[in-house]
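Incomplete set of chains, arranged as in the complex.
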Amino acid sequence: MAETFDVVIIGSGPGGYVGAIRAAQLGLKTALIEKDKRLGGTCLHRGCIPTKSLLWSAALLHHIQEAADFGIEVPKPVVNWAKVQEHKQKVVTKGANGIDYLMKKNKITVIKGHGRIAGKGKVEVTGDDGSKQQLDTKNIIIATGSVPKSLPNVKVDHERVLNSDSILGIDRIPKSLIVIGAGAVGCEFASVFNHMGSQVSIVEYLPNILPIEDADISKEMEKQFKKRKIDLHTGAKVESVENTGSGVKLTMTVGSETRTIEAEIVLSAVGRAPVSEDIGLQHTSIKADRGFIKTDTMMRTTEPGVYAIGDVIPTAMLAHVASAEAVLAVEHIAGKNPAPINYDLTPSATYCYPEVASVGLTEKKAKERGYDVKTGIFPFSAVTKASISNEGIGLVKVVSDKKYDEVLGVHMVGPHATELLAEACVALRLEITTEELAHTMHAHPTLSEIVKEGAEATLGHPIHI
Amino acid sequence: ASSSSSSSSKVLATPLTRRMAREHGLDLSQIAGSGPQGRVMKADVTAALEGASATRNE
């Protein structure tokens, strides 16, 4: 007789595996299904982690190239790309081993294979060898994530035209690279290969790179990329990409102008598509909308007992969002009374150099919501800690509401911005006012002092400028 | 703004004081906040609780 699970989770990304751990901690009998060889999903194998490993190697190279300024003299460093990749793989493998350990420790049943909902309370798993196994469960969480999508006129052949999956395993540093799409993924790869010595161009359809960020942040980052000799084409529509044998030729239109650029390879980084096909939705009432599965604030789909979380639902496609949604779903299953997620408080981070990070409303969004908006900008050039490492680059922008002085958004470009953001995440969650933020003692000398100064700037009296 | 403050006037509190208020059945909007911009801080709730128990003890 088969056992009945409290919850079966399909997909082991940062949504699925984190949800499984929390479920087990809450005493739920939990199974996790994954069709990949190893657990961890996009984030660990093809996303967050491998990219940050490449970015660390790239940033290190950059710092070494400037080391003489700080009295550390080194002959020209040489990039051993195979070793860069090897380190990346080591980090990923360590991560996957870590998840395996956590599954065992929490007594989670892990089943390798393709999972499909097979009816009410039933999930069928098909192994690589075609063997089938049926699971009975009280609840199901769909955590199947997403895959790269591409433009209709840009065929990804993984030779000349790569996507984020294939470029991660590339065996060389291309002489030149065209990145289509200047979201987080595109900007991160542009940053890596620029540091590594490639000639990099970025082609973005919208008027600014990192289009979801505050306009001042996007513009600052464009300035930084231009300083790094990255060739930017914004407001540019890709017309065609042509394999020339020795490389690729990309034709775009910018307004009425036609531009042609060439490179060794092209990276297509134009977004991701949810994975909701072939997972048995036909046995449920769930209707996917352009692939996305809709849920309520408790992550419930239209089908009783079936939840969906992470990249497969139409919320921000980020690992920490997937994890938060997963925890919420299992807490709901466990009969807790979790608070819905406030998506306005979703941190966003891009690990290019310098880094970009933000939480809360942009100036534009705050105005759209009807707030009487105040803003304050403070540059890293006036932060002493930044000048110690010659990194007085970038700025912080604080967006606040005039009426109650509430901080609505904190936006940054600069060294270690992704780490500095945590303060803002807590601050916004606790409904901080700019006055309170400005009065919070920050350790000196730190980069984090910029957040305090940004708040003071909003009030009209920053100290160090 | 938090979901709990959708009513007309907004009470600035802290996670701690919200919790204390929940546990002791206090209405934070009835407590004068001593924190910046009138935020209700621990000291205020503690004082309110002590005031309440002082009254009870009389």
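Order as written gives the chain letters A and B; numbering starts at 1 within each chain.
One rule holds for everything that comes next: contacts are C-beta pairs under 8 Å (C-beta built on N, C-alpha and C of every residue); 3 or more make two chains touch, one makes a residue touch a chain.
Everything numeric here is computed off the predicted structure, so don't read it as measured data.
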| item | value |
| --- | --- |
| Chain-type multiplicities in the full complex (formula in displayed labels) | A x2, B x1 |
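Keep in mind that, in the parts below, only the chains that are shown with their structure count from here on.
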| item | value |
| --- | --- |
| Mean-CA-position distance for chain B and chain A (Å) | 38 |
| Residues of chain B touching chain A in the complex | 1-3, 10, 12, 14-15, 35-37, 39 |
| Chain A to chain B touching residues, read off their complex | 339-340, 342, 404-406, 430-431, 433, 435-436, 439 |
